[in-house]
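Removed from the display is one protein chain of the complex; every other protein chain stays in position.
Here the chain labels run A, B and C in written order, and each chain numbers its own residues starting at 1.
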Amino acid sequence: EAGQARFDALIEADGRIEPRDWMPAAYRKTLVRQISQHAHSEIIGMQPEANWITRAPSLKRKAILMAKVQDEAGHGLYLYSAAQTLGIGREEMTDQLIAGRARYSSIFNYPTPTWADMGAIGWLVDGAAIANQVPLCRASYGPYGRAMVRICKEESFHQRQGFEILLELSQGTDAQHAMAQDAVDRWYWPSLMMFGPPDDESPNSAQSMAWNIKRFSNDELRQRFVGMLVPQAEVLGLTLPDPNLRWNDETQAYDMSEIDWTEFHEVLAGRGPCNAQRLQHRRQAHDDGAWVREAAHAYATKQAAATEQAAA
Amino acid sequence: EAGQARFDALIEADGRIEPRDWMPAAYRKTLVRQISQHAHSEIIGMQPEANWITRAPSLKRKAILMAKVQDEAGHGLYLYSAAQTLGIGREEMTDQLIAGRARYSSIFNYPTPTWADMGAIGWLVDGAAIANQVPLCRASYGPYGRAMVRICKEESFHQRQGFEILLELSQGTDAQHAMAQDAVDRWYWPSLMMFGPPDDESPNSAQSMAWNIKRFSNDELRQRFVGMLVPQAEVLGLTLPDPNLRWNDETQAYDMSEIDWTEFHEVLAGRGPCNAQRLQHRRQAHDDGAWVREAAHAYATKQAAATEQAAA
Amino acid sequence: TPDTAEYAMWLGDDALILAQQLGWWISRAPELEEDVALGNIGLDVLGHARSFLRYAGTADGRTEDDLAYWRDEPAFRSAWLFEAPNGHFGDTIARQLVASAFQLELYRRLADSADPALAAIATKSVKEVAYHLDHAVQWMLRLGGGTELSHERIQQSLVDVWPFVDELFRDEPVIDRLEGVAVRPSTLREPVLARIQAILDAAGLETPSVEPSMAGGRRGSHSTRLGYLLAEMQVLARSHPGATW
Partner (left out) sequence: TPDTAEYAMWLGDDALILAQQLGWWISRAPELEEDVALGNIGLDVLGHARSFLRYAGTADGRTEDDLAYWRDEPAFRSAWLFEAPNGHFGDTIARQLVASAFQLELYRRLADSADPALAAIATKSVKEVAYHLDHAVQWMLRLGGGTELSHERIQQSLVDVWPFVDELFRDEPVIDRLEGVAVRPSTLREPVLARIQAILDAAGLETPSVEPSMAGGRRGSHSTRLGYLLAEMQVLARSHPGATW
């Protein structure tokens, strides 16, 4: 087929596929799944941090946190738009999310019991997200790559803010320092799990790499991330909770303890602490807002009819 | 008429009128108005105190407060039942209340910004209520009088608890003492206004007294109430906010400053701090509960039908 | 012993948090009879909380108010079920159904505890909890068998509360050290779930099939809601340190 040939050539040349271009059904499906999952993660990911907006301990931090959570809504919007260019509607994606049939990043099923979690999420979770996402800025599907460029810029800003929160706490009172260390202890391993299963257990990765959607393997990205964390943890004066973590001159990489994937799979299977709460929160916002969306729709319809009549 | 004659004779003998007895339309109307107003006052009166249930400063006080506010719901129920014996439905009374067409005691339109208000309401507001209500235990209409007997017993318990709250605060830290004095300053005059306008401006009183519904004039009750407060305030170590308050040996009564009725009339006219809030709260509880009442009704209907069918 | 105190705190905190939430309903219930009923249940449960916490406090000389007002979130031992928000009336009833079915079975067995204080509190509480359960059952029947809307809502309420059921039956190391004193949570699973199942059947409702939450209340890891609840509950007491009321 001419379409397939042109597609292959574009991929070969590391070029960009655009919405009107022909693309293989599997490519489209993979992208829809990945982009909508990413969008849902942004939306569900608002909740753990929104939990502290009303209780932020200074007005400056409150402002930064509000801006951040609101940015996440914006990221969700970009990504839903990118997915829409592939022929899926936002309503359909929302319905899948609320019905519990769509994936989102498991990390957001952990609770945020303390303010230090705002720092740990920024530093570790956003950090891992960036490590995952920077290569996606060059993803072969145009609208996705362009959305990622915007998102990555804001995310790295968020990561720096998370680092600052932890730094302030670490250098603060004993109680604050302990709060920071506790948060790092809780988020470190889950953030490493964000890169997905080890390479030898990651069946979809090869195809995604062939299509220039994915650029590096899970383990490569994870290794790179840890390499970035180690010196930053020193600056913070906080300990990464892995006694086996050390630089290995031979392998030119960090040795680390084996990741315990049991909990990861539990959370993924819906048995994390907050899985139910996250979906419930989203469902409630959606249901509570139904009358508002219906009103907006009815009003727009009436306005359109009036405009048409005036024109006739 | 025979009915009128029998009614007059019963009143003359200080006897009791019962629901099935004949009674003058005006007597019935007066009672419906008074009893439903009283019931509404119990129900609306729950709000100022419910405001502190979740924040009560000790578990013992929390328990006492919960019991008290719940008693008020119970009083409302007795009184609505008494009113129902006169031919008005609870739904009708509720609708009148929510629509803002029914009166309730103006005192509940004041806010309760501090915990000390729980003491001042008990001591002053319940105190004034008791002074008003004890004579009503002998009201000529049977169901009303009997409801009042039960209510007065519980109210005097509440008053004692209010006194205890204030005593504890007055003897506590400086901040607690100041909180108690502030609450007494705010509630003293409104509680005196609970006895109604001065006798020479109280047009309905004469008829109510003739019918043995009312037993003492507004000013008599007010005077008696102040006489009770003065020694108690001394025990409390708190000041009643009236510089002119002193015993007059000649009149054998307390001299007091003239009451400023302007605010009273403002609140009565709906312009108190919390008039709107009180009705809104009640409306919301009513509206939010509609689906529950409908379900209970539907279920009862189905059960009755099933029972009937089983019997047939 | 500290272990017994820890266990008393489990039960005391469950009851305290539940009472705190039920108290909110007074003046907000769907009908006046329910202002009274929920108030009564809340009062009973608050009474149980005070008994358990007073006893827990004897281990290190703390009062019930020290424990209620001056512990921070991680020191609380309540299970997530009790921290589930009031929501609408159906949500509260669904939570109450599970809570009362659990407490009823638990207190019945605890009445035979080798610890006489725990046994006494349980014996005193069990009759009240039986009434609480009956109240919840009556409402399950009415809401389940009432209107289409009420059926749908109470079914959803059950789904929402269900992830927190499993935690109630999880054993923790402290339980091993309290043989004969504490009731082993895992032994309650079958009878409590069977009882709830029977009630749901009678009400024409489905037992939810949703995954349990990895809740960790007994170890001080709490649901999002608890922080807000404590902020409100403790604000006045904490703004006057050392005061009595």
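Operating definition for what follows: a contact is a pair of C-beta atoms (placed from the backbone, for glycine too) under 8 Å apart; a residue touches a chain by one contact, two chains touch by 3 or more.
A quick note: this is a predicted structure, and the numbers were derived from the prediction, not measured.
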item	value
Touching partners, among the displayed chains, of the absent chain	A, B, C
Residue in contact with the excluded chain [from B:Asn204, B:Asn248 or B:Gln280]	B:Gln280
Contacting the left-out chain in the complete assembly, out of A:Arg16, A:Arg61, A:Arg222 or A:Arg271	A:Arg61
Residues of chain C in contact with the chain not shown	72, 227-228, 231-232, 235, 238-239
Absent-chain interface as seen on chain B, which is shown	51, 55, 111-113, 263, 266-267, 269-277, 280
Touch list for chain A against the chain that is not drawn	43, 46-47, 50, 53-63, 66-67, 69-70, 73-74, 76-77, 80, 115, 165, 168-169, 172-173, 175-176, 281, 284-285, 288-300, 302
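Just so it is clear, only the chains that are shown with their structure count from here on.
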item	value
Distance between the centres, which are taken as Cα means, of chain C and chain B, whole angstrom	34
Overlap residues in chain A, where contacts from two or more other chains coincide	none
Residues of chain C whose C-beta touches two or more other chains	none
